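Here the complex is missing a single protein chain, while all its other protein chains stay put.
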Amino acid sequence: MERKILLTHCPDAKGLISKITNICYKHQLNIMRNDEFVDYDNGHFFMRTELEGYFNDHTLLADLDDALPAGSERRLVPAGNKRVVIMVTKEAHCLGDILIKQFSGAMQLDIAAVIGNYDALEDLTEKFDIPFHSVSHEGLNRVEHEQKMVEIIDEYQPDYVILAKYMRILSPDFVARYEQRLINIHHSFLPAFIGASPYRQAYERGVKMIGATAHFVTNELDEGPIIEQDVIHVNHVFSAEDMAKAGRDVERSVLSRALNLVLEEKVFVYGNKTVVFK
Amino acid sequence: MERKILLTHCPDAKGLISKITNICYKHQLNIMRNDEFVDYDNGHFFMRTELEGYFNDHTLLADLDDALPAGSERRLVPAGNKRVVIMVTKEAHCLGDILIKQFSGAMQLDIAAVIGNYDALEDLTEKFDIPFHSVSHEGLNRVEHEQKMVEIIDEYQPDYVILAKYMRILSPDFVARYEQRLINIHHSFLPAFIGASPYRQAYERGVKMIGATAHFVTNELDEGPIIEQDVIHVNHVFSAEDMAKAGRDVERSVLSRALNLVLEEKVFVYGNKTVVFK
Amino acid sequence: MERKILLTHCPDAKGLISKITNICYKHQLNIMRNDEFVDYDNGHFFMRTELEGYFNDHTLLADLDDALPAGSERRLVPAGNKRVVIMVTKEAHCLGDILIKQFSGAMQLDIAAVIGNYDALEDLTEKFDIPFHSVSHEGLNRVEHEQKMVEIIDEYQPDYVILAKYMRILSPDFVARYEQRLINIHHSFLPAFIGASPYRQAYERGVKMIGATAHFVTNELDEGPIIEQDVIHVNHVFSAEDMAKAGRDVERSVLSRALNLVLEEKVFVYGNKTVVFK
Partner (left out) sequence: MERKILLTHCPDAKGLISKITNICYKHQLNIMRNDEFVDYDNGHFFMRTELEGYFNDHTLLADLDDALPAGSERRLVPAGNKRVVIMVTKEAHCLGDILIKQFSGAMQLDIAAVIGNYDALEDLTEKFDIPFHSVSHEGLNRVEHEQKMVEIIDEYQPDYVILAKYMRILSPDFVARYEQRLINIHHSFLPAFIGASPYRQAYERGVKMIGATAHFVTNELDEGPIIEQDVIHVNHVFSAEDMAKAGRDVERSVLSRALNLVLEEKVFVYGNKTVVFK
């Protein structure tokens, strides 16, 4: 017996749930959990089906292709760990959290490698017997620097690339290469405080809450599809540095929750938005 | 075109989603939203289906009864306003909130009447042209007092009876009469601080959060199926009275959210728990 | 015995707490609660002192003026209800909440009057025996329209003017007239989604939380000093209309909490920020 996840999205039509679940039933697959959503504004249908049983992927997908309308997309992916590469700069809190979670089996991932543009987190990474690649941007232009990182990433063939406080802007080419596979944690409640120094901006604006946003990266700065967000209360006692310190706990929690959702294949990217089946 | 909600729950079996959605498809009903859940611990299946189209209730339900396993229960209810009777004592915040929401069309209900064991809220209720029945418990035993209230309630034939800070314990007979239709707001985060004076108890325990719980009433004190809960942070500065004052905002919010869920038929009661499709 | 609140702010210097509390002690006033804060970035000191006793305001303030450094500001205000005028457009939820709170004695205010640029809320206001002034903007330019409202407001001499979902932009003259006395509820988590239709903007951006912000009004659109903010989680199921509906509960809660803070004199406005002693 195996467990796989079927992800379907297509233009909305009558009877889609019925058609898809009929096919699963016909294949004697047990539906362990099913979620669906119709975006009526855009006439689009999304369904995530957790299946258990003996799979013949080829005929299952062929049957689905016969039944579904033109323009449908479907994926059948095994449940279980995904392979990731993590990119960092100097801050330890997000990377540290993911390392501890992998160590204790609390997250469905295998960290293939960590890449840093500084070596500040080399020591921490190697404590957990994970290769660390220090790829300094010093003396390189963006294309050259990214080229070196791409070579390393692609060697590991990761399912996802996680920007765990990687603090440099990435080029359109890099972003395009890992479309829908590149996840960032931004240290503000987007779309507030786009760009650099969001805690400084928050402090100067005098906000009473600060937050963090995990999102897929696109070529609009801090504008990709949002996966998860959260906030905490602050007040006049907080300096910009206090906000940054308090914010780190939200950042790692939001990134961690977003990763769980992505790794468990609960997220559809759709235009500049996500459909997330929690 | 009408909109109705089909609520099905039954022992789990293979192919249930497929069977039910097939029948809807055959009846040319559009599924506007569908949610389902399987409780694997107890082998039980729940499904809520929002349908749009031209309904033949009789044949639709007959088709379902043919398809579903023994022990199934299904209801087909029209979307739209439900009729309620509200029971109160002296506090205005929950009643006031529901009155304002009905006034501005923000909640799917029609308040048929308000019953108070004091007349403290008569004036407020009548501002909104809703009948208020003052049924004092003075000089009456519990059976007599409830008998008078039951006569009033039953005259209005409500779908639900809402205890909006009704501060007397109800008899098993009363509770049984309105099984799964009697909703209470308890001013604590149950199961903490069961019984009287929860804010006093919370103050004395020195908790850092206080909460509220909306639940269906059963004959275990403060032990019915929970619909919704929420909390707010408090600290050492709060007296028991301050906690009560701050708590009122949580109480009315939690009751209001619970009522929305119940009125939109998003809640299944199952044993001492609920399945809530938010 | 009276209770008054002493609000002091001045350039920071050594011994300020000692000097101020010495004077209170000398006047045989009991300090019931004291809060202070130093903004070291700007070298500014803030203190709020709740006093109980027999007050000679004149000599107390004279003693403070002698002791405090140049550039100090101090106010001594009686604890208790403040007089307010409320401005509205069509939405009932914030006004309704304040009306219910005044009705049940849950907020330290006396609503002198409600002014609407439509008459949609006249009926609701008058249920509570509060004068409603309908001042349509139809056929008037901004100056003329505001002039009519100013005449009404000033007749009531309110301590504060509350914009409880008043949906028109106010002129610099109007804003200047009620400086630090004009409180608005904005239906987003500022600085995200400034301006019109924030729920529509939030929907289109695909955010996972929506919020509300209560702030003093200045002549920068949605840019005044923030008093209070809060958020709720949303997801892909929410249409822009669903967000607006869910958001109303946050709006009224945030406005209500902000008003409590302002009415209890717990808020200092300082530059474009606030110091709030919760």
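By letter and in written order, the chains are A, B and C; residue numbering begins at 1 in each of them.
Convention: contacts are C-beta pairs under 8 Å (C-beta built on N, C-alpha and C of every residue); 3 or more make two chains touch, one makes a residue touch a chain.
These numbers come from a predicted model, not from an experiment.
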Given B:8, B:102, B:184 or B:229, the residue that touches the chain left out of view is B:229
Which residue of A:100, A:169 or A:196 touches the chain not shown here = A:100
Considering the whole complex, which of C:17, C:150 or C:194 touches the chain not shown?
-> C:17
Interface residues of subunit A (partner: the chain not displayed) | 91-93, 96-97, 99-101, 103-104, 106, 124, 127-128, 237, 245, 248-249, 253, 256-257
Touching the hidden chain in the full complex, which residues of subunit C are there? Just list them.
-> 14-15, 17-18, 21-22, 24-25, 28, 30-36, 38, 40
It is residues of subunit B that touch the chain not shown, namely 37, 39, 41, 189-193, 205-209, 211, 225-231, 235-237, 239, 272-276, 278
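Rule of thumb we're sticking to: only the chains that are shown with their structure count from here on.
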Relative to subunit C, largest Cα-centroid distance belongs to chain A
What is the distance in Å between the mean C-alpha positions of subunit A and subunit C?
-> 40
When centres are defined as mean Cα positions, the distance from subunit A to subunit B in whole Å is 37
Among the residues of subunit A, pick out those that touch two or more other chains and give their numbers.
-> 37
